[in-house]
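Each remark here refers to the structure printed beneath this line.
Just one protein chain is left out here, and the rest sit where they should.
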Amino acid sequence: MRKVAIIGVGMTKFGHHWDRDLVNLAVEAGSKSIRDANLHQKDIQALYIGTMSGGLFINQEHLGSMISDYSGFKNIPSTRVEAACASGGLALRQAYLDIKSGNSDIVVAGGVEKMTDIGSYSITKVLATASDTEREAAFGATFPGLYAMMAKLHMYKYKTTEEQLAYVSVKNHKNALYNKYAQFQKKISVDDVLNSPLIADPLKLLDASPITDGAAAVILASEKKARELCDTPVWISGSGHATDSISLHDRDDLLTLRASVAAAKQAYLQSKIQPKDIQMAEVHDCFTIAELLALEDLGFVKKGESGKFIETGQTEIGGKIPINTSGGLKAKGHPVGATGIAQVIEAVLQLRGDAGKRNTNAEIALTHNVGGSGGTSVVHILRR
Amino acid sequence: MAVPKIWRKIPEYYNLMGSKCSECGSLYFPARYVCKKCGHFDLKNHKFNGKGKIITYTIIRTPVSDPELENIEISARNIPYVLAIIKLEEGPKLTAQIVDCSLDEVAIGKKVEVVFRKILEKSRKGIIQYGYKFRLV
Partner (left out) sequence: MAGIVSWGSYIPKYRLKVEDIAKVWGNNAAQIKNSLMITEKSLPGIDEDTVTIAVEAARNALADTINPKDVGAVYIGSESHPYAVKPTGTIVAEALSLGNNYTTADFEFACKAGTATIQVSLGLVKSGMVNYALAGGVDTAQATPGDILEYTAAAGGAVFLIGLEKVAAEINETFSYTTDTPDFWRRQNEKYPVHSGSFTGRPAYYKHVIEATKLLMKKVQSKPEHYDYAIFHQPNGKFPLRVAKKLGFTKEQIMPGLLVNKIGNTYSGSSLLGLAAVLDIAKPGQRILLTSYGSGAGSDSFDITVTEEILKRKTKSVESYIINKKYVTYPEYLKNTGYLK
């Protein structure tokens, strides 16, 4: 089967962009990625755009068509992809499959979200549509609430501590200091996290990723085109996608995201590698507990041992398995649909050696994107 | 929530009506159309008895407030409240609030029973949605 590579990347700064609209953000990211690949609009054969909710956030659907037009593409096939917070990762996978199957040669995969046009109460309601709205959200469940219940059980069963959770935030903020696209470039301490206001026990404000506007895009190409056009193609050596029950309560083990385990397994199998071969990873830290669960679900540590592992410093830049060198969702920001693509961009920069002070010299990277409380997971493995 | 949707949910919300697979006996809440275990399509109504225990919980503290004041929901006025995942005696788990107790009385493993309460009240003009919550026994 054909190999697929990423030959160009581009993203906007993540943050609150009061003066920019969604299409504007998407086009900035897309154009940057096309230029990074030394291409022109007319070279792009298809567009896959991941966004959680154009309808509820900005009252606009049919974004596949709209973004394609405003990007300067002419009549190309354009698909809006949705899997809640995994929309970006899934958009990448659809683009990857398009090329792998031989249907296209050069495709752009993007992700975008414009969250700040509506009030924060409404934002929470929109995000809650990633849960089972009639059996979770309707009964008072919020996303912080769902992850908080996972955290509480992890602490009960495995004696994980609030300090261990806080450490995830501290690390990710430290990493973001070197990422000019990050929403927050501010160092924080474990005490800062522990003293921040409780949102849903035990999760506090600084355990949670923020509300963000932003866009990110990558250009994928077939092996033949990649070798023609690019000196530093980054190969997608594994791609996995799986689902699990949308509601947290319907899972047998509330502390294992089976979608992540299954997606990772597919990707490892396809790449012919093991978890221990991964040299850096961008994982889905929508809340600090999510990063700990990811370490376990992706096979980096045994179930229940992520809290202790975090304390060893091995997930820092320079450690055995640096996690979220970009700052993660916590410090880089989480424009829902864009996150999955932004994770891949970080992996690409790391593999190219272009991550500046964040460089880890990794040769094999993994990205892990989750929808909702684990209803969907998309995992990619990239290498030089 | 849309009125027809609330009406459709009445057996589930008022009486914990789920389903039982007539082939393998698996129980589901809420009701399903296909048995996850054996793939059978013939599932019958099954009413759960409302007794269960707490598997995990959290205390929701974020003030979910609406500046327009029209969409104040019951939960929003009741901050902080306990949200839990409860395992019913018969097996299935669900997500619900735990009421009529102080925050420090809740613990993983405690037994609970179902009560009939207001879930949502969108505005002074809109329909009232009733449904299940739980209290400690």
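Should a chain be cited, it is by its letter among A and B, assigned in written order, with residues numbered from 1 in that chain.
Criterion: contacts are C-beta pairs under 8 Å (C-beta built on N, C-alpha and C of every residue); 3 or more make two chains touch, one makes a residue touch a chain.
None of these values were measured; they are calculated from a predicted model.
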In the full complex, displayed partners of the excluded chain: B
Chain not shown, touching residues in subunit B: 10, 14-15, 47, 69, 72, 74, 77-78, 99-100, 102, 115-119, 124, 128, 130, 133
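Just so we're on the same page, only the chains that are shown with their structure count from here on.
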Interchain centroid distance [CA atoms averaged], subunit A/subunit B, Å: 31
Interface residues, subunit B side, partner subunit A - complex: 1, 5, 9, 30, 55-62, 64-67, 71, 75, 81, 83-85, 93-97, 108, 119-120, 129, 131-133
In the complex with subunit B, residue positions of subunit A that touch it: 119, 121-122, 124, 134-136, 138-142, 144-145, 148-153, 156, 197-203, 247-250, 254
